[in-house]
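Here the complex is missing one protein chain, while the rest keep their positions.
Naming follows writing order (A, B and C), and every chain is counted from residue 1.
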Amino acid sequence: MKIGILTAGGDCPGLNAAIRSVGKTAILNYGMEVCGISDGFRGLLTKKITSIKEENLSGLLTLGGTILGTSREKPFQKSDIDEQDKPQIIKENYKKLGFDALVIIGGNGTMKTAQLLQEEGINVVGIPKTIDNDVWGTDITFGFDTAFSIATDAIDRLHTTANSHNRIMVIEVMGHNAGWIALYSGIAGGGDAILIPELGYNENDLAEFLVERNKLDKKYSIVVVAEGLILPKSKKSPGRYIAKRISTLTGLETRETILGYVQRGGTPTPTDRVLATRYGSAAVDLLVEGNFGKMVALKNDKIVPIDLKEVAGKIKLVSKNHPLIKKSKAIGTFLGAK
Amino acid sequence: MKIGILTAGGDCPGLNAAIRSVGKTAILNYGMEVCGISDGFRGLLTKKITSIKEENLSGLLTLGGTILGTSREKPFQKSDIDEQDKPQIIKENYKKLGFDALVIIGGNGTMKTAQLLQEEGINVVGIPKTIDNDVWGTDITFGFDTAFSIATDAIDRLHTTANSHNRIMVIEVMGHNAGWIALYSGIAGGGDAILIPELGYNENDLAEFLVERNKLDKKYSIVVVAEGLILPKSKKSPGRYIAKRISTLTGLETRETILGYVQRGGTPTPTDRVLATRYGSAAVDLLVEGNFGKMVALKNDKIVPIDLKEVAGKIKLVSKNHPLIKKSKAIGTFLGAK
Amino acid sequence: MKIGILTAGGDCPGLNAAIRSVGKTAILNYGMEVCGISDGFRGLLTKKITSIKEENLSGLLTLGGTILGTSREKPFQKSDIDEQDKPQIIKENYKKLGFDALVIIGGNGTMKTAQLLQEEGINVVGIPKTIDNDVWGTDITFGFDTAFSIATDAIDRLHTTANSHNRIMVIEVMGHNAGWIALYSGIAGGGDAILIPELGYNENDLAEFLVERNKLDKKYSIVVVAEGLILPKSKKSPGRYIAKRISTLTGLETRETILGYVQRGGTPTPTDRVLATRYGSAAVDLLVEGNFGKMVALKNDKIVPIDLKEVAGKIKLVSKNHPLIKKSKAIGTFLGAK
Partner (left out) sequence: MKIGILTAGGDCPGLNAAIRSVGKTAILNYGMEVCGISDGFRGLLTKKITSIKEENLSGLLTLGGTILGTSREKPFQKSDIDEQDKPQIIKENYKKLGFDALVIIGGNGTMKTAQLLQEEGINVVGIPKTIDNDVWGTDITFGFDTAFSIATDAIDRLHTTANSHNRIMVIEVMGHNAGWIALYSGIAGGGDAILIPELGYNENDLAEFLVERNKLDKKYSIVVVAEGLILPKSKKSPGRYIAKRISTLTGLETRETILGYVQRGGTPTPTDRVLATRYGSAAVDLLVEGNFGKMVALKNDKIVPIDLKEVAGKIKLVSKNHPLIKKSKAIGTFLGAK
């Protein structure tokens, strides 16, 4: 059996750990031939591939990024400029290269593409990755533990400055659509207020909450804001916008930090390495079973296959009834409204 | 409602985060009166307690250890020297101090004591903690993520030295009865062999495995050994013993590291802080519901109550069929036998 | 002898370690009475002081921020609004409180104020702190090692994302006037270009350098920019401005990160703890010798006293002939011009 691996979409800690696990399982456990496809789906268009041997898989657990490279190439997205029939090219290349199946590692958009490739007759198994943790159908994606840990470390550092200066510190963390990073890092870092897109927020309530804290001799506050927070007719970053509004409404000294790209790079946490290893190995098991068109997912701490059709086009948001929402409120955290 | 909190047994990252969450939920969400009981069950014998206000709960998320102190005091354990009827004293003190219920944070032994106190008519709710992750009835305990992360960091560092010197590096990690820390840190750190009590080991197979690696130009190997590994008539530490046996059987240069206490102290990982917060808050919910004699447990990522009777006296070991065992083998890890 | 300690100016890792060392040396070695003055020079105006005993000095080595609080209060700065004669008030309070001397921990501005207080007859010894490392008269200030280490960690993380996406990543690090953090973190993090205020930059040279790298199959670059970089008639942050210019001039995909406040908070590195401890203890020695009006400084790895007069009003910039500039160029780093 000859398989190809590719990583698509944004950088995410644990990609290399997943590649390593796919490669080791395929080579050592099943004696497969393994190829790395460069730069996501673009590599399937350009046939940029390399053979992967066991010795190429050393040192990958701790290495951030992806040794295969990645891209935002979406072969099923029509464009006027591009005259090529990309799906057709991919099908031909898949055959020419002699692949029996592909392992496709990516987020929501990538799983959609994977499903479309499956419909075109290419055998695929998907592995969910994203720091945002918003892939539908799985309890958790690798990359998330690292991302929210980095965000928590940053919040830990802001605490001391907020405290020393009696300031309000606003920190914007990643999360395009979903508030998972903000919620988890907010709880782990002791954020006093956490604003996420799913819950929205009332700025007067927020201001009142912060003023009350100030009166109670809690001289500083930490406000954690998800990047995806929906703002009233404004193009500003949520972190900057919220900081400005707080300053205006409360008169309290307020500063913002936009944490940015540091959340998606670098060495994965041990927890993410274990998860990426589990996913990678389980994906190869599915290939061997001929169980294609599936994504490996974590459900109740077990890896299970889930139809790519079920996953594609959906997104996993923080539910208003999520236990962590209730627990956050119980310990006094402001979550958008009083 | 007036409640007491105590922490018993060994130190564990996240204890303070749990105390904080119990305290904040009790005070802010339910308006309870909260007391800290010093030094585990000993504080119930000596009535060493302090009132806890919200302002005492600041700065605890990142703080290792337990602000309440802990001890190995087991009030139901009979001793010849000790003439006191300790359970009786505790019952009296519980009444004198006006407690309505206790939140008891500890491991297996502590949960047993908690259950016995409940049978004596004291209202208790237990919160499971232990770096070993071997508390029965819950998927995971806080402290484990931190402990296995510290062990993984150590393995990461040993890799480079093993590699530079073409050595076999043996590392002994914690885990009295259960191999969880060894298994997880072994996978996360890329251990080539992992020896845990649940699976035992064949030393000739191990030696052969390491010699074969050496022949294949994999010039170094990492062997992760659980502290609780059962040794043949020997009092030596498993790490030291295994290193000596490897050296004798293979002739390869071998060194050992006994990681020790650093695994149980210090700042908890963000993941452990979230878990400890969830447990702490859920425990108070049980108190409010009058749902005593229970331990809060994580099952399929939900916090559920579980009877202390069911938990007490049991231990959660790594099953031979655990998915991680299969996955570890699939990526080429030696797990006790060829 | 009764002494007061205060911390003024911005937050800086190691402040608490310095306070601990002043306190321990004064109490244990010399039997002094020690007071903490709250919120920088403001505490001298409001007489907000607390007695410091040895037991208050536990746990401070790892604790970020300052237990005394800080402020930007500059008592010698005239303002129309403020009718008070602040220096006079401070002199009176100093007497009323029975102080024999003050230990003043701060940056450039604070050393200026310290010198003016000395001229008013108050006995002071200064301790230099600032993450920017720009205090004149000392080889290094505590806080700098931590700040540039945090910046380096961020650069490490950006590398993997830049590499995975073939991007140019611009990171703005702190340094109002001086490029020390940018220079050190740029070298430690393997920045391909480092832009600091002292050297300026030519944007065409920069663009050419980055385009050439791209042609040589070095598909990504890291550009480290000091916050204080002087920009052509623009109010934008240097990081954002430079990223935009690179994108415009080269057409290469470019992203920016503004690291911000995380560089000034949190646990100090071990190196900064040692330095803060040395400074703190040496400052008390000067008090005992009656050697007032001095700042403790590190010169050739020895702590020496230096006249506050010499220090005040000056700033230590990166010299164009600094050895690190030469070394950076030798390993191929772009430093403002080709």
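Keep this in mind: contacts are C-beta pairs under 8 Å (C-beta built on N, C-alpha and C of every residue); 3 or more make two chains touch, one makes a residue touch a chain.
Values in this document were obtained by computation on a predicted structure and should not be read as measured data.
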>> With touch defined as in the header, list the contact partners of the absent chain among those displayed.
In response: B, C
> Which residue among C:94, C:148, C:201 or C:241 touches the omitted chain?
Replying inline: C:148
> Among the options B:165, B:302 or B:320, which residue touches the chain absent from this view?
Replying inline: B:165
>> From the list C:25, C:38, C:115 or C:130, pick the residue that touches the absent chain.
In response: C:25
>> Tell me which of C:74, C:167 or C:278 is the one touching the absent chain.
In response: C:278
>> List every residue of chain C that touches the chain not included in the displayed model.
In response: 20-21, 24-25, 28-29, 61-62, 139, 145, 148-149, 152-153, 156, 184-185, 187-190, 269-271, 273-274, 277-278, 281-282, 284-285, 300-303, 323-324, 327, 329-332
>> Need a quick check: the contact residues on chain B for the chain that isn't drawn.
In response: 7, 10-11, 13, 15, 63-66, 69-71, 150, 153-154, 156-161, 163-166, 169, 255-262, 264-266
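Definition applied: only the chains that are shown with their structure count from here on.
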> So which chains count as neighbours of both chain A and chain C?
Replying inline: none
>> Let me spell it out: compute each chain's centre from its C-alpha atoms, then which one is farthest from chain A's centre?
In response: C
> Distance-wise, how many Å sit between the C-alpha centres of chain A and chain C, to the nearest whole number?
Replying inline: 35
>> I'd like the Å distance between the centres of chain B and chain C, where a centre is the mean of that chain's Cα atoms.
In response: 40
>> Quick check on chain C: which residues sit in contact with 2+ other chains?
In response: none
